[in-house]
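Missing here: one protein chain of the complex. Every other protein chain is in place.
Residue numbering begins at 1 within each chain, and the chains themselves are lettered A, B and C in the order written.
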Amino acid sequence: MFDTFPLWPARASTTAGSVDALYIFLVALAAFMSVSIFIMIVVFATRFRRRKGVQAEQIEGSTPLELTWTVIPLGIFMVIFVWGAVIYFRERTPPRGATEVYVVAKQWMWKLQHEEGQREINELHVPVGRDVKMIMTSQDVIHSFYVPAFRMKQDVLPGRYTTAWFRATRPGTYHLFCAEYCGTMHSGMIGQVVVMEPAQYEAWLGGGAAMGSLAANGESIFQQLGCSTCHRFDTQGRGPNLAGLFGKPVQLEDGRTVVADENYIRESILSPAAKIVSGFKPIMPVFQGLVSEEQLSALVAYIKSLNQPPAGAAATPSLLPGTKPQQPKVQ
Amino acid sequence: MATAAITADRTNYLNQEYGIKSWLLTTDHKRIALLYLLSITFFFFIGGFFALLIRLELLTPAGDLVQSDTYNKLFTMHGQVMVFFFLIPSIPAVLGNFLVPLMIGARDLAFPRINLLSWYLYIIAGVMMLHCILTGGVDTGWTFYTPFSTAFSNTKVIEAGLAIFVAGFSSILTGLNFVVTIHRMRAPGMTWSRLPLFIWAHYATSIIQLLGTPVLAVTLVLVVLERALHLGIFDPTRGGDPLLFQHLFWFYSHPAVYIMILPSMGVVSEIVPCFCRKRIFGYKFVAMSSIGIAVFGFLVWAHHMFVAGISLYSALIFSILSYMVAVPSAIKVFNWTATMYKGSISFATPMLYAFGFIGLFTMGGLTGLFLAALGIDVHVTDTYFVIAHFHYIMVGGAVMGYLGGMHFWWPKISGRMYPEFWGKLAAMIVFIGFNLTFFPQFVLGYLGMPRRYWQYPPEFQVLNVLSTAGSTILAVGYILPMVYFLWSMRYGKIAEENPWGASGLEWMTSSPPPTFNFDHTPEVTWEAYNYENIPAPEEVAVER
Amino acid sequence: MSDSPIAVEEHNPALRHHFADMEQQRQASSLGMWVFLATEVMFFGGMFCAYLIYRYWYYNEFAAGSRSLDIWLGTINTAVLICSSLTVALGVRAAQMGKRKLLVILLLLTIVFGLAFLGIKGVEWYTKFQEHHIPGSSFNVDDLIKEYPQIRIDPSHQQIFFSLYFAMTGLHALHMIIGVGIFAVLTFYAWKSLYTPEYHTPIELAGLYWHFVDIIWIYLFPLLYLIDRKPLK
Partner (left out) sequence: MSEHIVSSKLYLGIWITLLCLTVITAGVAFIDLGRLNTVVALVIATFKALLVVLFFMHVK
């Protein structure tokens, strides 16, 4: 449309096109319905206005007509529902193998950490055409990661991870907003998503302070906090072996089986008593309050990196002597 | 005037007795309705004042009129005052209180003293809310989302929560009174299929008030307890779950929007047949769609939480249910429009408001379909698209219906006619001002401007300026009726028993009615809206 | 048109002016109370919903918390409340038969049972206070952790159980206090022989309210006290 008065934000992600298609269909439907009712009212009001000696004709109603304008709207609504649900399904299931960005929302700023180790505040640099999965949590209140150009919004809750994904299709700089009211500077908690050509992205990546990848950072924290004393890789330590754990079902002590996703790892670090792996005793100390959100993200990234076979992983955990991690199971 | 001018000295509920005590201790449902009318108009103008300040602040991208904290309090107070102190009581407590006994041929509501208690609870809540506003206000948004409201806000959340807790009971008692009155105190012959649709709408509203409000009450109790005693029910750092609060809150707050719109639908279902001189089209369907809205209204609450972190599959369920609840509203709009076919339509002010209602409510309802579509909701929730949607329903629908009802029954309430010319002028101003205020916000919303923003990127400014301009026109449009209603109390033409030639028992007693409503309990032998044997008043359409 | 109120055939002093006859007034009052009880069900319903969700998530802490409650006092309290329900039911019957003295005695008995319930509940709360199980700054559950080593207890989740325990029993106790207050007023009126076999609606309504409060406790007792009393392996 003419860009002096844009009617929708730039389409910069794969889902933006399909969301706009449904939007245009619905605008057309709404316009058609509003205009037709408007015209009917105007026509009836003029043709049947009060005139001397003309009595109104009492009409009781007609059930077939009522049924038609019950069933037809219902039918149209179901079509819209399915269409909307399909888009939502795609939006809510991140593709496997997407590059991950850990986001920590704090009252009135966004802190982002790339897998490669880059840390950013209120800025997110992503390459064009690559799936990016955001693993987000908040340190205080509920925020909401919203990029209008990607038609993507996901609330960021304290105490758990929420995920969202997108694949940018057009280079450029797009708005990043916080869409859930979070206090004084809610309107200041904004930033930019910079979509770059892959080459530019690699240059930007290289330029950043090379602090080693997030997983490597996670591994050092893993040592520092003494996790390795119980979670051994070679022998059967007092804690479960974490190699190849991510994404796999875990048999719990009280009979339930849960999938080891990010939330499971986070909960098992912060309050281990919640889910005890069968065959192990509940001796792990509580890390709630001892581990910052950034360290937690690093630990989760490190545990995930234990899935990759040692050769291919971006950071080969040096502590991985004998045991050969199995192929990561399809999540 | 054709009928003999009824001398004003005939005793009616207004001049039955005078003095403050006769008003403050009255148990007459008509006087309590007027007490409510005064108090909700007072709160309407407070909420409107906050709205104007918000719109003024949003004239410019930068936050330069008020501090950000003050802005946060402004939109919170605007929301809480408008929702809990104007929209929810407006039609049920004013027009409902006045008309429900009259329309079913009863002499008063079932529990008159509980009705007065309901007003006093409303006043106590109002005083608490005013005290909260004047001594600092609250900045959590009208939704009180935790953990911000319980752990991070240092404003008067407890006081605001208790004020709304008390206001909730006022709403429960009104609902209780209506349900028992409609069940037990109908005049002989007034069967359920002869009830005016205004009564059906209020019956459905009362069911929601009764079953929904207590859940909000207990949620607010938990928030207040958590804030006062540092419990951990909604605090994630102590094992609580903020989403549980959202579920409990929206379990009430979505049915609450039907508490706001159903009475207006009842008003329009009375106005349209009267000014078309015709029976309403498909009476049973319109009546049952009110009950349908009340029932389905309770099943759809989590469509406010599609991006809040609920699971994918529950989002699907709530999306499909939200489409189910849209069908009864569509039925009503089609039936009102069909009523006009082959009618004898005259254009008095109430009819203009009814036209406005049908138009704007249709647009509000249709944009609701956008929000129920999951794919689009992810993009537009928590943006100005949602703000425009619910203002189209609440301001375009509920307030238009309320004003239409006030004009339609003003002769019955005050015994005087409002000035027709000024009535039509105000209706036009409100319609134009409303559209100019809220239509640009749809575009703003889809462009991605989030709600509750004190400052916004510059590219959204043009649309915000349009919206602010519209809000000033809307403000003028709302002040006009208050002026000429007061004026008409003194100088308005004396209204006779049935100035519009409308059907309904309330038009068969004097205007204003005597304290006991009817001299002899009416016997109903005719069907609802029997306009074929009610003579149309000659002069209503032509008189200027 | 004269404004005399409509002539009513037999004018019982208690008949309110806007009702046609006593039967309509009684039915209206009774329906009004039942509708009010429906709102009370929704009022408690919100808390039961929170209880349900947290019990599913934090079953261990709920089980440990439930064990720490004194089952003897809980059972006795339930019995006390059922006795008060009996005295209220007999009271309503006495009002129907116009036996003033019996009605006053039964209402007094109901008040006594009500106060007994509140007393026992006060004792329970006090023991909780001594064991530092009241949520807030002084909350700690080391004694529970020692007492039930087999159950893994996370202190913050344990606090959720006790928050809900105190919120629900507190709300129920508040309703009991209101009920005892109402019965005190009714006893006074009954003593002044205000109630006759034709007009004793306030007694009936208070009875409905009291039975409702009893039903809430009938559900609260198993849900709070008997979550998991099985012998620990």
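Annotations for the structure displayed:
Just so it is clear, contacts are C-beta pairs under 8 Å (C-beta built on N, C-alpha and C of every residue); 3 or more make two chains touch, one makes a residue touch a chain.
For clarity, every value in this text was computed on a predicted model and none was experimentally measured.
Across the complete structure, the visible chains that the omitted chain touches are C. Touching the missing chain, out of C:A14, C:A38, C:I53 or C:A89, is residue C:A89.
The residue from C:N60, C:T78 or C:T110 that touches the chain not shown here is C:T78. Among C:L15, C:I182 or C:L208, only C:L208 touches the chain that is left out of the view.
Seen across the whole complex, the unshown chain contacts chain C at 26-27, 30, 71, 74-75, 78-79, 82-83, 85-86, 88-90, 92-93, 96-97, 204, 207-208, 211, 214-215, 218-219, 221-223, 225-231.
Going forward, only the chains that are shown with their structure count from here on.
At the centre of the protein atoms shown, by the Cα-centroid criterion, sits B. If each chain is reduced to the centroid of its CA atoms, chain B and chain C end up 35 Å from each other. Centre-to-centre separation between chain A and chain C, using Cα means, comes to 46 Å.
In chain A, the positions touching at least two other chains are 288.
Residue positions 154, 156-157 of chain C are each in touch with at least two other chains. Within the complex formed with chain B, the chain C residues making contact are 1, 3, 5-6, 16-20, 24, 27-29, 31-32, 35-36, 38-40, 42-47, 49-50, 53-54, 57-58, 135-137, 154, 156-157, 159-160, 163-164, 167, 171. Across the complex, chain B meets chain C through its residues 10-11, 101, 106-112, 114, 172, 176-177, 179-181, 183-185, 210-215, 217-219, 221-222, 225-226, 229-233, 237-241, 244, 248, 514-516, 519-521. Residues 63, 68-69, 72, 139-141, 145, 147-148, 151-153, 236-237, 242-243, 276-279, 281-285, 306-309, 312, 315-316, 319-320, 323-324, 326-327, 330-331, 333-335, 337-338, 340-347, 355, 358-359, 362-363, 366-367, 369-370, 372-379, 381-383, 443, 446-448, 450-457, 462, 531-532, 536, 541 of chain B are the ones that touch chain A when the two sit in their complex.
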